[in-house]
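Before we start, here is the structure in question, set down as structure tokens.
Other chains of the complex are left out, but the ones given are in their true place.
To keep things simple, chains are lettered A and B as they appear, and every chain counts its residues starting from 1.
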Amino acid sequence: MSTDAVTHDEIATLISTRNNWGRWGSDDQRGAVNLVTPERTRAAAASVGAGTVMSLSRPFPKEPGPTNRKPANHYLMQEPRGAGGMASDYLGLNYHGLACTHIDALNHAWGEEGMWNGRQPEDVLRPAGALWAGIDAWSNGIVTRGVLLDVPRHRGVGYVTQDRPVHGRELHEICTAQGVEIQPGDAVVVHSGREEHDRHEEPWGTGTARPGLHASCLAFLRDTDCSVLVWDMLDMAPNGVDMDWAVHAALYAFGTALVDNAVLEPLADACAERGRYDFMFVAAPLPVAGGTGSPVNPLVIL
Amino acid sequence: MSTDAVTHDEIATLISTRNNWGRWGSDDQRGAVNLVTPERTRAAAASVGAGTVMSLSRPFPKEPGPTNRKPANHYLMQEPRGAGGMASDYLGLNYHGLACTHIDALNHAWGEEGMWNGRQPEDVLRPAGALWAGIDAWSNGIVTRGVLLDVPRHRGVGYVTQDRPVHGRELHEICTAQGVEIQPGDAVVVHSGREEHDRHEEPWGTGTARPGLHASCLAFLRDTDCSVLVWDMLDMAPNGVDMDWAVHAALYAFGTALVDNAVLEPLADACAERGRYDFMFVAAPLPVAGGTGSPVNPLVIL
């Protein structure tokens, strides 16, 4: 039941004919995260080997930079308390963008036909939070098996480049080469080599063009029925298919969660070293009522 | 090697003679979280049974109230994008206090003799973040076995009351009664019945007096070598031993992490129902350089 949707028209057809609207009921706000059943969570825990924990998070983005025009706030206060004292701090941020590791809620993006499950933005977006498909729909987190797909290692290069975006077809090939099969509800973790890129080029995301995943990966996400896509490089830009949203359309079309700006190099190295590409994956977003996402520190347990 | 430190003097002696300063080296910033070894993490994963995930988090505290005088900010923005669009939001908060489920970093509190591992606040606290023992010391999260100690169920009451604080001795008794033993590195999860309290009384924490844990629990934490204390009610107030810090002194004395304001009733019910009190515990703080803690959505996997 594999699809190869590559062009604008093919992808538009994919979105309109194979979207997941109504699949879990017309009032469902959890999308593909529904595919993470207790059975899948149990299997994830059973996959733990050495017990090594790794964080996939970048540092909380306090420092401004070319790809962080709106750095996070961090202000530390202190006060005496008898002979001792207490320190506290204020954190503030708009985590979307390229600097903060975060998870997108299903209400973060919408296309011409609307948001996840057919809702219209004007009906559900409010200044104090959305009335639909907020990050709090995933308050119980996403605890599932993760599978790393290591694009640079497969290609024998350091990192993905602008002239050669990651296609869905290639992701299928990597699965085969790595000897893994994505199960429904799995977290697909696509390593494109952002850290290595940034050691050789201007930070990924500087300027208007950037390498990354091609919209043809949408079919891969739909075919594999993964619950979440975790990635270091995001959609390539420009996306080349003249669409408002490319891979990000998975949010509203399939209900797939996205964990943007993950740090994947150490995990890729560890997977290669042990010759095994699956692990337990945990993302625990802050339960913000009606939030469009959350900063998150995704953990993997090998 | 059990201690029963109950009075001001006994507790002061406990802190000065049995603290963990230097135990993991004089430059250690991770404290008792060092006790969570890969072996303990593996054991935690192995304890997973049904694969049920539960969140221990309260909702992100946007609404003001008697125990939430500084409600979190949540502002949602939107913008068109071709025929579709995008929603994002700003989150801001001072998560310490009684409303937000959060983890305290070791630099959050200090006593007369200083902070964790003997550092002095004036040397390490800066407006843009602390130079010592920040929450980023735990960037890899805390993934360990958790053990629930259910005080109200043990007592046969709905919730802990002001006249009868939770003592360390009682926690030992509950371990025995529940048939569990705390292992070094475990997460100790103390349920005091805050949800039930709030159905019958003014919200817990309203006013200056509140029921909770007595400072004698410090000895329990040190004796068991747990890595983290997760609790719904915190230190009783007033603490009754005339100390600047009561149970919170575990931060600077023992290097114990604290997860404050957890929601524990559903977990307590689930544990009672299955007759088993241990589970896999995951807390993944945001890696804020020099932060005094982090809002967190702690997950347990049964």
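In the analysis below, contacts are C-beta pairs under 8 Å (C-beta built on N, C-alpha and C of every residue); 3 or more make two chains touch, one makes a residue touch a chain.
Computed from a predicted model, the values in this text were never measured in an experiment.
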item: 2 chains shown - copies of the sequence in the complete complex; value: 4
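The rule is short, and it goes like this: only the chains that are shown with their structure count from here on.
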item: Between chain A and its twin chain B, rotation from the CA superposition, multiple of 5 degrees; value: 180
item: Between chain A and chain B, centroid-to-centroid distance (C-alpha), Å; value: 29
item: Chain B-facing residues of chain A, complex; value: 37-43, 45-46, 48-55, 57-60, 62, 73-78, 81-96, 107-112, 121, 125-130, 136, 139-141, 143, 243-245, 280, 282-299, 301
